[in-house]
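After the structure tokens below, expect a handful of questions from me.
One protein chain omitted, others in place.
In order of appearance the chains are A and B, and numbering begins at 1 in each one.
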Amino acid sequence: MAGYPEAHPGLPTPTPLADDGRGTGWTSNVARSRNTGDLIFQSLTGLGAVVVVAVVGAILLLLLWKSMPSIQRFGLGFITSSDWDPLHERFGAWPSIYGTLVTTAIAMLLAVPLSLVTALFLVDLSPPWLSRIVGTGLELLAAVPSIIYGMWGMTVFASFMQRWIEPGLAGTLGFLPLFQGQMNGMGMLTAGLILALMILPYICAVSRDVFRMTPGVLKESAYGMGATTWEVTRDVTIPYGMRGILGAVFLGLARAIGETMAVTFVIGDNRHVAASLFASGNTISSTLANQFNEATGIKYSVLVELGLVLFLITVAFEIFAHLWLRRLRNAGGR
Amino acid sequence: MNSALRAPWALIVCAAAVVAPSCSKSDTLTINGSGASFPYPIYSKWAYTFQQLDGTRINYQSTGSSVGVTQVKQKTINFGASDVPLSEQELDEAGLVQFPLVIGGIVPVVHIAGVEPGTLKLSADVLAKIYLGEIKTWNDSAITALNPDLKQLPDISIAPIRRSDGSGTTWIFTNYLAVVSSDWKDKVGVGKEVSWPAGVGGKGNEGVAANVAQIEGSIGYVEYAYAVQNKMTYVLLQNRKGRFVAPSLESFAAAEAAAEKTSDWASAPGFYVSLVDQPGDETWPITGATFILIHKEQADAALAGKMLKFFDWCYRHGADAARGLHYVPIPAGIYGPVEATWDKEVRAGGKPIER
Partner (left out) sequence: MAATVTISPQTLRPLAETMRPRSMAWRRGVDLLVRVIASLSACVGLIALTWILLTVCIRGGAAISWTFLTQLPTPPGVSGGGVSNAIVGTCLMTLLAGLAGIPLGLLAGVYLAEYGKNSAVASAVRFAANILMGTPSILIGVFINVLLVSPPIGLGHYSGYAGAAALAIIVLPVVARTSEDMLRLVPDTLRESALALGCPRWRMTLDIIFRAARGGLLTGVILAIARVSGETAPLLFTALNSEYSVRSLDEQTANLTVFIANKGPSPYADWQQMAWGASLLITLGVLSLILIARFTLRERKS
């Protein structure tokens, strides 16, 4: 029966409050408790964890299996080659990889700062009623089907880009090779912008909740010492929630890398790597979306291998984020 | 019960509610087909009408020709649809029967200020050179020579729009280009997806249409239904006879009739007869049929019977609906040989199917 310490033998006294990141020590002691409810619960959580790993493992195995013919035929040169001739069966992944990296970079560069600052607005600056409406509205952006982003992008947004944004950029920053060349409204820049729009709700909604969960006592002590709102955010809220914010950023990144339909409609398809952002391009996902339904034989295998490459790119980002988080944790002394 | 323990019960109740409908099955037959998106509108119209007459549910989904072929080979669907015909060898290996169900046309469309639909004349050679990237501006002498009565073709560059996704429409278009231009055949070839020497890609017919609408000086190729419904600026294409023809149901049907005269549909393996670049005064050069694939060995005789009854109905009673949606129905002369093949080749448990 809960409530009395003597009913639960083996429960130790809690140790001091500081969390050095490795747990406070009582967790391992508690795990020894023979409370069956705890054991069941812990096993269930373990089950959840195992399912995640099992699914990823299974998908990886499938990708490897189905892409074997392509790996055997094209080898490592596949990654750097820009060939794409389906009739003569020459394929290369580089334009798709390049497009994935560029569109994701554009999306992240725009969406991350915008989301964080919007989250700040929602939590600290706006009145509660406005915060609720705007917050719900942003979550709604996540609900719009990606194919609609694609169709909206292709019909409405591309014209806007062609008439206003692209000439504007060419006029002001046209000395850069990034903003030269024919302006069709469809291309890597448009795709990057639409991706930014799609990942904005994810990063923003999660950051908003992270900001909200900063313990009031920490913020209030800072305010009590005369800090301004921005200073509290910069020095208290963000460091406290850094892990959560990075999680939100990764959520957005994962979405941007894997987004298929929206990008496919506006990126145009180009098998050559071009310097200009106005040019058409391809991402790995758009190549998959375009070609998967009509692929047979070696081409099917090539497309699955592209999927495998995307898997590996995500792994690379993951490792980078992990190292960065560890560096932050060590530097911050938490 | 507190909230934490209530949750699992709620889950179980919900799960039961979701699974319950599966436990009862009614006895209306559902026949599943998938494949080419080109004929999707007409197949869906035929299926709808057939269900009202017969009760059988024909469920056709547009997934792409290759998916349709793969699925019918795997038997995850009952019939597949492909714009690209399979070779005799592939048909024999997979144990499939192939026959055409409807015909349609592909139309080049342009976006040039001042040019009205049906006024610009292009020849096969010029079209091929445009897509090869060899003719680069609209006021090129090759084009102006064909269009003496068009006042001024502007000195702007041509943007050839093509499909970014693999598709049967591209296959028919490149098939045509390969037939009329040996250059195209050598340099590029025929396929659902090719290595395009020039141009901008759009996803699907609607992507090509959107690109053409947006880019001044562009030319693209779309299915006829698209060109008509969206009132696009179609061109007059020169056929084998040398005449400049406008795309229409009549000119597509003329292509089919010409093919019937010169080739023998009945004995062609898989009933595949190329309809591109046919002789004749009024033939439209870029025409193609789309095919259905079914297994020779059918597991369920009743289902196979209904399926063949549906296709028979499409042939004999579906012509008006086809024309209404801008397709050309298969002419009556073909029914006989096709149905003879059904009777001869398609079996369930060793016995022929009754329709």
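Here, a residue touches a chain if its C-beta (ideal position, glycine included) is under 8 Å from a C-beta of that chain, and two chains touch if they have at least 3 such contacts.
Worth saying up front: this structure is predicted, and the values here are computed from it rather than measured.
Although it is left out of the displayed model, the omitted chain contacts the following shown chains in the full complex: A, B. Of the candidate positions A:Ala158, A:Val236, A:Val266 or A:Ala289, contact with the unshown chain belongs to A:Ala289.
Across A:Ile71, A:Leu101 or A:Val117, the single residue that touches the chain missing here is A:Val117. Although one chain is not drawn, its touching partners on chain B can still be listed: residues 2-4, 7, 11, 14-15, 18-19, 21-22, 24-26, 30, 32, 34, 40-41, 44-45, 47-48, 51, 57, 59-63, 74-77, 204-207, 223, 225-226, 228-230, 324-325. Within the complete assembly, residues 2-5, 7-8, 11, 13-14, 17, 19, 21-24, 26-27, 30-31, 33, 35, 37-38, 40-42, 44-49, 51-53, 55-59, 62-63, 66, 113-114, 117-118, 120-122, 125-126, 134, 136-149, 151-152, 156, 197, 200-202, 204-206, 208-210, 212-215, 228-231, 233, 240-241, 243-244, 247-248, 250-251, 253-255, 257-261, 284-285, 288-289, 292, 304, 307, 310-311, 314-315, 317-318, 321-322 of chain A touch the chain that is not shown.
Definition applied: only the chains that are shown with their structure count from here on.
In terms of their C-alpha centroids, the spacing between chain A and chain B amounts to 38 Å.
Looking at the complex, you find that chain A touches chain B at residues 84-88, 154-155, 158-159, 162, 184-186, 264-265, 268-271, 280, 286, 289-291, 293-296. On the side of chain B, the complex with chain A involves touching residues 63-67, 69-70, 159, 164-167, 188-196, 200-203, 206-207, 210-211, 214-215.
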